[in-house]
Every structure is written in structure tokens, then in C-alpha cells.
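In this view, the complex is presented without one of its protein chains, the others remaining in place.
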Amino acid sequence: MTYQDYTHDMQRCTRCSYCKWIPYRYMKSTDFMEGCPSLARYNWHAYSASGKFNIAYSLLKDRIEIDETFLDVLYHCQMDGSCDVSCKVQQDLEPLQLMQELRIKCVEEGQLLPVHMLVIEGLRKEDNMMQALKADRGKWTEGLNTKDLSSESAEVVYHAGCRYSYDEELKSIARAGLTLLRDAGVDIGIMGTEEACCGGRAYELGYAGELTKYAEHQIETLRTAGVKTLVTPCADCYAAFKVLYDKIDKKPEMEVFHITQYIHRLIEEGKIRFTREVPVTVTYHDPCHLGRLGEPWIHWQGKETKAMGPMIIHDPPKKFRRGANGVYETPRDILKAIPGLRFIEMYRIKEYTWCCGAGGGVIDTHPDFAVWTGAERLKEAHAVGAEAIVSACGWCKRNFLDAAAESDDDIEVYDIIELVQKAM
Amino acid sequence: MKLAEEEYKALQNIVGSEYITREPVILDTYNQVWGNAFFFDEKHSVRPAAVLLPVNTAEISEIVKVCNKYGILFKPFSSGFEYLSLSLANTRGILLDLKRMNQILEIDAKNMRAVVEPYVSVYRLQMEAAKHGLYTGRIGVGYSAGVIAAECCHHGCQHTMVFTSGYGRNTLGVEWVLPTGEILNMGSGESGDLFSADGPGFSLRGILRGRTGANGGHGVVTKASVKLYPWYGPTQWEQTKKPGEPPSFGQLEKVPDGYKVFVPSFADLDTTLEASEELCRAEILCAFGIGIIGTAQIQEGNDEEWAAMQKARQSFDPAGGISVANSVVCVIGGQSAGELEYKEKCMRAITEKWDGSFSEQFNESRALARAFADIMWSNGVNLRATGDFLPSSSSPDGSPAMLKNLALKEGEVKKRYEESGAFLSMGGGRMVSWRPEEHLSIGAQGISTAQYDPYDPASLAAAREFIDELFDPKSPFKRYGVPSRGGCLQIEPVTHIHQNWGPLYDNYDVYLRKIKRMLDPNTVADWTAYIPPEYPDYAKDGDYVLPSYGKEEDI
Partner (left out) sequence: MVEIALQKIVGHDNVLTQPDLLAEYTDASSRTTVKTPGCVVRPENATEVEVIVKWANETRTPLVPVSSGPPHGRGDTTPAADGSVIVDLSRMNRIIRIDNRNKIAMIEPGITFGELQEALAKEGLCAYVPLLPRRNKSVVGSVLEREPITRPGHHWDSTDPLLCAEVVFGNGDRFRTGEASGPDTIEEQWEMDRVQMNPFGHSHVDFQRLLSGAQGTMGIVTWITLKCSYMSEINRAYLVPSPKIEPLIDLCYQLAKFRFGGDIFIVNALNLACLLGNNNEEIQEIKKDLPAWIMLTSFEGYGILPEEKVASEEADFKILAAECKLNPVRVIGNASVEKLSELLTQPSPEPYWKTRYKGGNQDIFFLTTIDKTLDFSVEISKLAESYNYSSRDIGVYIQPIVHGTSCHCEFNLFYDPSSRTEVTKTREMLTTACEEIARMGGFFSRPYSAWKDIAYRQAVGTAEMQRKVKKLFDPNGILNPGKLCF
């Protein structure tokens, strides 16, 4: 696909501006109605999804060029997909896919953000998105005595992901997740130093080639290791393996799970039991990549046709991904099963969650914007009376920690693995 | 056209560099609106020279003064979600994006009013007002409509008009930045509380708006006090769906306590309309609709909708079975069980009198809950079906009998385009729908949408032909009133409504132009959706000025 393939969508964006808000029917608090961090922060219509349709159409019509402002507008965006969900409540348009294609176009034409160039250079050299050394990747596993899939085989691979592997504050969570599964009797191994990036975040920056490269690498490597199942604690990685690889026709044969799905299964099988109380009031933050962006890809080939005169339909019928089939209930079920834990929902949840702020390359290029977005989320957590916010993604936790530090917020920030660990 | 550096700096000095832009990338996101293809052949209308994000009345006043000094056009807007475009008469114009003026300044629960800034949406006010047992009416375009846009500046027909009126009837106070930059507070607001916008003497609400507002053509309304209505429901509500269902399936579990919804169906069109009149005049309704009942589950996409329509085809056949076209939705509310009981009894008695019935399909609990949410809040605007629709009916509002005649006449014209495939055809028989105003005491608004595809050349051409037929002052429709179609098609440089229809209707346009000239001596408030002080020299065809589709940027 190219961005021109979305000309129909560009034309039919009506400026209803629903993309700026969570779906109206789910609004519960007038203080937390907005869905799009970009628009909320930067105000100009261009920063909304509708604005992206507009700039794409203007580009198509040679009315504008890709310049600094274009890049600013395009990349001050977490690619979180809130706009996509809201738009699709009443339209059959693909704002997020259009934005993705614009990014790919920018990269193809050499319109690169300097910080991204550094990150990607690091990826190409060291197979990670953290500008860290490949050699240090496996350090988080030291002393764990787990199967090394570069020389052994196991049913299940635990893919930690770049963030968990390198972030000092998050390594313990990666370890905890692995330990949980191993101690529950799962035949699990890790790639350790040989673990490579999934390519998902690079793709979101517009580096489509990186996604293809890492998809092929991952599939081949894990197939060779005899892996049947992949489990990851990272929502970004989950979405890459589950959705993006399928999107580019490289769907892995192995099953792909986020760790919450696997933990849930183990709870149901009685292999994980909660025996300790965790007396804290928590609210759950839905990671974009586990939720709406984690919805399985739907392939469609066909054409647009008409019914009843000018009504736009497709042949064959086209199913749109509207966010409904992401992973929402599973993490909640886990939390609600923890003894003593009091669970409260925020106002913007599930398909219409407010982004943590870290996605779309924003944490690298515009860290102030990332932190601002995260801080807005923490306000919401406070507003519902939560003592702690829990998520299921390393990028979310990182950004919430940074946002809390920046705004002197004393809210506890957990990864769900930590709470599970506390309850055992 | 670019602004001179001095001009740009003068504006920048007012709002600060963060809140003004002349970047083409951003400017071109302010000229691509819903109805543009219809008017201009193009999704793009004129690119503004700059866009500003002012934060308060003082800034707007200063901006307008700068515009006067340098002869720059300006146009304000809030959500900008309207058919009518953000078009400017020429490229030497700026847009005022009022996003930062988004405060609900006051809700006076006792005196039943709210004071709001321009970016406050109807739904946000509905949510806040509900906490106080109050409500603001549901605007045609749905959730995101601006309260001030609806009440003061644009159109403001409401789906709940039977109870909550519309068209500016609820305006109790206004702060208005005139095209000269002066600030006018109307009525009691000039010296204090915003409870009456009328007087002393005659009311300046008369020039603020009529059936439709000035659409930015005479300045900026920066604050408005609006009447609120009783809300009998909960202070909060939740629309939910099952896991795995698409977000569009979210709905109330049931009609909220304090309300009841009924959808009676009648044997034929005439009986439906007779019963409708009686229901509306009974003074029991909070909301009402004919033929647009909102009970159906809106499918997640067009393909799903088409599949569902094929299954439900027989619903549109008035010859047998229950017909949507001959069904009405009645919402009643009460602050006590007794009041609800009386209103329900009344509704049932009228239904029985006209041999109506309550089909299970339309009166099942969740169907009624959907109908309630749709008519009281919104389910969104269905632009998805074909990409666009021509809103509302042609004429001014009036009696149900007149609206029926008009609808049937228009229906005959519309049918031709439906049969040719240019307009969406739902099949089935004649449909007449109107929205009552104030328990029908001042008339009703005719509803007759035509859905077409603006990016299908044949469908677009048909839409224009259709409008040309209805808008031709020599046509039989000339006797029904100045056409406006929900205030949405009054782009004067294109549809020439005032120029064509003024002479037939007491030369109202002469007065309108005088008012424009008086308010805006330097013609800086953009007039494309209002009226110019003098008509430009359009192409003429005898005494009928043709629509000038696609020629806007030449003017």
C-alpha cells in the first residue's frame, strides 16, 4: 500500500472531528473526554487524524510539500490509534493506516528526523531500539538458569523486548515474568543475547524495511529453535508479532501471547495461585498495543462498489478493524482475582484508552510531549481515586515513571507482573 | 495570498507566536470540510492566509481591529463540523479557531441557564447540565456541535425541539465582538446578569440571527447564556457493549429512569401525521420523530448495514406490516411517577384513537434504549453511507399540513434521482417527516435528506441539479419560503439564495445587506455564508442568477 491508496479516505473525511475525542457514547467525565494527545496538546487541526487526512490530500494535490512543519505534525503523534477507533464508530475510513503510510513515504524519501536516524542506526548495528549494545542484551537474565534457545529447545520462547531488556528499572519485571512462567511448569526458554528487536517500533517510525527484516529473522530463528509459542511481556512486541507480521504477510506459525494471556491461562489451570493480599487501589491502563492495536490483522482484497444507488460497499464485504478484538478483559480478570486489591476503572479505557505517551517515536523525538501525555493519564488515575496505576507494557511503565517524576506525582506505577508477583 | 509581514506581526503580537500560523501544511487543514465538493468541485476551498487560536474576548477584539486596519477578512468557528464550509471570500483572510475558548463559565441551576464559550460542545453541556437536573437540546449534527454555533451563529434545529425549541430561541444573553472590534453585550448582560438578551426596547437578537445565523459573517460571539430544560434522568449514565462487539454497539441497557420511550406505528401516512399532530399538541413529549426512530442497531460499517438492510427490507414496505416510515418515536419524561403515568396514558389514548399499535420489534427494551440515546444525545451523523447528504428540507418551517405538501412535492423530484441511482434509495413508499417545535405551537421543521456521493461525478451532478430545481425562484417551490436546507447551502457566492429569493420575499435581502454594511463598514467579516454588502458581478441568466458551482476562488 501507499498513501495514495487512501485517497478515498482523504476525500471522505468530513471534519466531524470525532477523532479528537473518545467515542462520545462512552464519555463519562467532561474532564477526560479527549482521545488524541496530539490535538489536545498542540491545538491545530493538523495534529488530529482529520488533519492528517487533510495534509495527505494536499500533498496528493501538490498543494504542499513535506517540510519541517509536515514532519512536525506527522511525528508529534504516538500512533496510538485512539483516532482510528473513534473515527470508525461512524465511518469506514483508515486514519491510522494512512498515517503509517505517510511515515513510510517520508522515510523512503529521506525525510528523516535526526533522532530517529540515531535510533535506527542503533537498531541496524545492535538489533535494539535502545541505542544500547547487543552484547548487553541478555544481562537481565543473569543467574536465572533458564534454557538458552540459541543452543537448546523449548516449547515456549519468552521474548523480553528491547525496553525490558535494557531498562535498569524494568529488568526485574522481565525476570519476574519469566520466573513466574517457568515456576508454573512452562517449558520456556529465552534467546538471551541473541534476542533481537521485533521491528515494530521501527515500523511505526516509518521504517518498513526494518519490520520486514526483523520479521523474517524472528520467524526463521524461532522456527529453527523449535518454538511453538511466543510469550512476551511487552505490548509493543506482542502487536508486532501478532499483527504487524501478519499485515506484511509474514504471519508466524507459532502462537503469540502477551504474558497476561498466558498468566490467565495458568491461573485457570490452577498452576498460578494467589495466596497473598495486595491491599491497594489500582486502576488499569490499557496499553495501545495490547488493546486496539493488538487486534488481529484482517486481510482483504476486493473492490469498492455501490448499493441502493450511491451507498459505498465492498465486494467481497470488507471487515474493518475497529479495536474491539484487542486484549482488554484478560488483564482485568487477573487484577480482579488478586486478593485485597481494589480495582477502579478510569474514564478512558479499552478501545478508547488514552495513550501513555511513549508510542510512535515520541519518547525519542519529543520526550516533553511523551511526559505530558503520561502526566495527563496520571491525573486521570488520581481523579478516579487510584493509589496506583498498573499497565502491561514496559514502555507504558517507563513513561509513567518519567511523568510521575517530572510532575512530582507520588502515584505508584506498576507493571501487572509485579502485582501478580506480590500476590504469590 | 500571504499577509504582509507587518500584518502578520500585528496579529502575532496579540495571540503570541505559538497561537498563529501561516504554515501551508497547517493552513490546508482548515479548508477541507464536508460540503466543499458540492460547492467548489474540490475538497479544498480557499486557503486562509493565517489561522489563529485566540483565548479570550479581548484578543478577538484586538484581532478584529487589526483586520479593519489592514482590510483582512476573518471568520471564526468552533468545531467547524458543518456542511457550510470554512470558506473565505478571498485568500486575504484569516480563520479564528476557537478551540481554546472552551469553558463552561456558569451553570445556574436555579435559573436554568448555562453560560458558555464557543468551543463548548452540546454533549459536554448535556453531561454537565445533567448533574443539575438540566438539559440542552440535541442538535441535528450531533454531539460535537457547538452550543454557541447552534444557538447564535449557525442553524440550531434540534431533534428535541418539541420540548427544547431551537433556532436561537434559547438565547438569554450574548457577548458579541462586532466586525469593528467593539464588544456588545446584549440585554441584561450589559450591566450584569445574563438572563435576558432583549432590550431595552427591541431586541438585537433580531440582527444576531434569524432562522439561521450569520455563520461568522458579522463578528464573533464569544459568550452566550442559554436556557436549559429539565432533565428527568440520572446525573450520569453508561453506554456499554459486550466484549468483542464494535464500539458503535455501545448503548444504554434500558431507557433511563425518569423517561419512557414508545414507538407506535400506524396504518398509513395520513394517519401517522394526524396522530403525530395530536401527540405533539398534547404537551407531553420531550422528544419526537416521524420515520426516523433510531431503534435499529446501527451496524458497524456499510457492508454490515447493507447486509442487515437486505434482511430487513420488508420493514420499508408500507403496504404490509409495520413500516418505519409510519412509525413515530415518542419520548416522555417526568419528575414523578404520576407525571409519567399521565403522559403515558395520554400517549396511549392518542395512539389508540388513531388505531396505532406498538410493534415488538420497535418497542423491545434495548431498541427503545437506542432510540432514546439517538434522539436525546445522538448516534452520530450518517455520512458513512454515501459520503454526504443534503440536509433538511427546503423551506422555512410551518404547519404540518404545509410540510406534508412540500415533502410530497420534493419527494417526487427526489424520486427521479433515486431511480436514476444518483441518490440513496431506501425503496418503499412515500415518507414525510417533520420535527415539531414547542409542542407544535410555532410549527415544525420539514426533514428530507438526500444522500449522494460527492466523489461520484454523476451523483454530484445530480445533487446540484436537484438543488437547482428546488432553489430556482421560478419553480413551483418558490411559494414555500426561502430555501436554506438547514442553513447549510447558503454560500452566497455559489447558491445566490439571497440574490435570487430576496425580491420574492419582501426584499429581505436589501435589509440584510444594509445590516451587513452597518455592522461591518470595512467588510472584514467574511460574508460567504452570510451576505455581501453589495452582490458581486455574477454570471447572469435573465433575472435568475445561476448557481456558480466551483467558481468560488475567482471571486
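Letters are used for the chains, namely A and B, taken in the order the chains are written, and counting of residues starts over at 1 for each.
Operating definition for what follows: a residue touches a chain if its C-beta (ideal position, glycine included) is under 8 Å from a C-beta of that chain, and two chains touch if they have at least 3 such contacts.
Computed from a predicted structure; not experimentally measured.
Every shown chain that the unseen chain touches in the whole complex is listed here: B.
Residue B:A214 is the one among B:V51, B:A129, B:A214 or B:V494 that touches the chain not shown. Residue-wise, the contact with the chain that is not shown comes from B:M402, picked out of B:V116, B:M402 or B:V524. When the omitted chain is restored, the residue from B:E18, B:E253, B:D270 or B:E341 that touches it is B:E341.
In the full complex, the hidden chain is touched by subunit B at residues 110-113, 165, 167-169, 172, 182-188, 190-193, 195-196, 198-207, 209-214, 217, 227, 229-230, 277-278, 281-283, 335-336, 338-339, 341-342, 345-346, 349-350, 353, 396-399, 401-402, 404-405, 437-438, 440-443, 478-482, 484, 490, 497-498, 504-509, 511-512, 514-515, 518, 530-531.
Rule of thumb we're sticking to: only the chains that are shown with their structure count from here on.
Subunit A and subunit B have Cα centroids lying 38 Å from one another.
The part of subunit B that touches subunit A in the complex is made up of residues 19, 21, 23-26, 28-30, 32-34, 37, 43-44, 47, 51, 53, 79-81, 97, 99-100, 104, 123-124, 127-128, 142-144, 236, 238-239, 243-248, 250-251, 298, 300-304, 306-307, 309, 373, 377-388, 418, 421-427, 451-456, 459. Only residues 8, 10-18, 21, 23-28, 30, 33, 43-46, 50-51, 53-55, 57-58, 61, 63-64, 67, 69-70, 73, 85-86, 88-92, 306-314, 317-320, 322-325, 328-329, 351-352 of subunit A touch subunit B when the two sit together in their complex.
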